[in-house]
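Note that one protein chain is taken out, while the other chains of the complex remain in position.
Here is chain A:
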Amino acid sequence: MIPPAPSTPTSHAVFRFRAAPLRHAAILAIGFIVVRVLYRILFHGVDGSGTVLVDLPVVRLPAPFAHVTMLGPITSGGLWNSVESALPIAAVIFAFGAINACIDLSKLFARGARGGPLRGAARTLVIAWATVPALGDAVRQVALARKLRGSRGAAALLVPLLERTVERAVAIAAAMEVRGFGAQRSVDAGRATPIEFRHVVLAYGACADAADADPGAPVEGWTLAVEEFVVPAGSLVLVSGPTGSGKSTMLHALSGLHTHFDDGELHGFARVGGVDRRTVPPRETAGFIGVVLQNPRIGFASETVADEIGFAPTARGVVASIVAARVAEAAARVGVTALLDRDIRALSAGEATLVAIAAALVERPRILLVDEPLADLDREARLRIRTLLDSLAHEHGVCVVVAEHRVGELAAVADARFDLGDGRVVRVAPGAGAAPAGEEDASSHDRGPAATGASTGEARSGGEARLEARGIHVVLGGRVAVDEASLDLCAGEIVALAGPNGAGKSTLLLALALPKAAGAVRVNGIDVARLRRRARRAAVALVPEASDDLLCATSTEEECRRADREAGAPGGTTRARFLAFLGAGDGTSTAARLLASHPRDLSTGERRCLAIAIQLAADASVLLIDEPTRGLDARARSLVAAALRTAAGEGRAVAIATHDHAFASELAERTIEMRDGRLGAGALRTAVRS
């Protein structure tokens, strides 16, 4: 894991001095003069007064360049003339350097984005400026995925990178849209019920432009029926349901993104604050609806926390002093005042969610829509957000709607709950079918080893050892990430590596799949470090946490073919494995739909299974998976669990690194705790036997 960036307060000064641009310009100006002199020597341009330094013969070129003469004598006067005539332009180049050295253009972008005739262009450049540093990380992760897949082409690097870019762009755009960016007018809420949806059907219709449509996109024909969804002021309502059931779509229908941004359809009676949601776009209701989108971090559109929180009033053209007061108020309400000067990229996941909530509250909205606020947060942060949402609804009278599949965490403070499933929205009791707070949260990583001690156990003595790792030691940035780890994995078993963030699980898996560090990794008795690309893939396969980075084709079918080709496997291997994982018989309509889909249009669970199938193309003896259940709901988890059992059942050794204790204890035969780079008990087969 990468430690968070240091939190440096960001300066707003436009004028500053840096010597580098001046040096750069000086080199360019001198280079300009030198090149000019060289051209003139080559083309008879230094033949002037003064002494003749070198007397080269004049060469005349044939037609059509008959008028051109080359070389000729070089005289001191001619040389001086060449230099002198170049000086004015060289001076211009140097002057540009001087301006560059004194003005920080990136700060001008931020100023321009606050208003004025060029605010569109300036905002574009602010987004670009904030995206550049993130690209470095993205490139590293995508390059790693490419290496793990064994691909070499540029496509395997460029396509996932562009997919990430587009994903980020859409997230930023949605976040800007719901905060009033580009609004021509602002609509006020009436005194009506904040949210009133009756007999509403949400759908994704056929695309109007058939030529550009992706065939087989699963959203086609998707509908969600909302019989009655009415939320009064001062209440907190929970929208629950598995991933893919439409929680986000439901929230987007309320915010207006569904109809005005995602090209979705909405039929029926749909009013928010008395405004017809079908006709009024999100940007015009930004004054009374605050929205926190899923994974808010990728949608940040500013450089500093203060600018991000103040985005909505700034976009509305409010004067800077009032914006600053509003920002201070919203930050205080959420408790992020200390973060205001921070660089937006230096926030932890929990801080980012709080900042996003503050940014949604800055216009003092009557309605607050929050999508999955608890994802990837530790217990303390989750508790803080629960308290905040509770107080907003029940003390400040805001109408709060939260989409969250961790029902148990919020049931106690919720007034009502709407559950999504089978294309319908049904009102249920807030706590129905959910474990009490804390217990149900399977992916919590703050439970100690004691909780899982029971499942920490012996290596299965039956299977033969597939992987034997000894003394793996990895140092990252001066810190010991993996400390002398030794591990056995046996044929047919599934092993879970558990432990908190930063314990070194991902690093260990990587060291097993691509051994570079100190220590030895043997698969079936052969040293993996000595294997070439293909042989290595046949020995050990790793599915990285960002498993989508493995995908680079335009259809699942093509993706499978590509995987076969790269692994040197017989045609149809990956396709058959993928379909088997999903229980879709070849030739069925389900299989046809899956294969024709764009890989990124598959559901999260299907995509993870595809990534596993791709990595198994070379029939590796050892399968390693980093966080197999990240972002998955119960149904998708069982899909992945079945795929892992199948993989192990074929005689492979399977190891997963996971926070998800429930998943680990359900699936794994032994769980090894990892802490501060050290492996806990049960890692070695011999230790069990003795």
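To be clear about the criterion, a residue touches a chain if its C-beta (ideal position, glycine included) is under 8 Å from a C-beta of that chain, and two chains touch if they have at least 3 such contacts; residues count from 1.
We take it that contacts and distances are computed from a predicted model.
Per the UniProt record, the chain missing from the shown structure is "ABC transporter permease", taken from the list "GSCFA family protein", "Phosphocarrier protein HPr", "Manganese/iron transport system ATP-binding protein" or "ABC transporter permease". From the options A:74, A:231, A:552 or A:679, the residue with contact to the unseen chain in the full assembly is A:552. From the set A:161, A:275, A:291 or A:513, the residue in touch with the chain omitted from the display is A:161, counting the whole complex.
Across A:14, A:30, A:52 or A:169, the single residue that touches the chain missing here is A:169.
In the complete assembly, the contact with the undisplayed chain comes from A:182, out of A:182, A:397 or A:583. Across the entire complex, the residue among A:35, A:535 or A:634 in touch with the chain not shown is A:35. In the full complex, chain A contacts the hidden chain through residues 18, 20-21, 24-25, 28, 32, 35-36, 39-40, 42-46, 61, 64-65, 67-70, 72, 82, 85-86, 89, 92-93, 96-97, 99-101, 105-106, 117-121, 123-129, 131-132, 135-136, 153-155, 158-159, 161-163, 165-166, 168-174, 176-177, 181-182, 208-209, 211-212, 214, 261, 263, 283, 301, 552-554, 598, 600.
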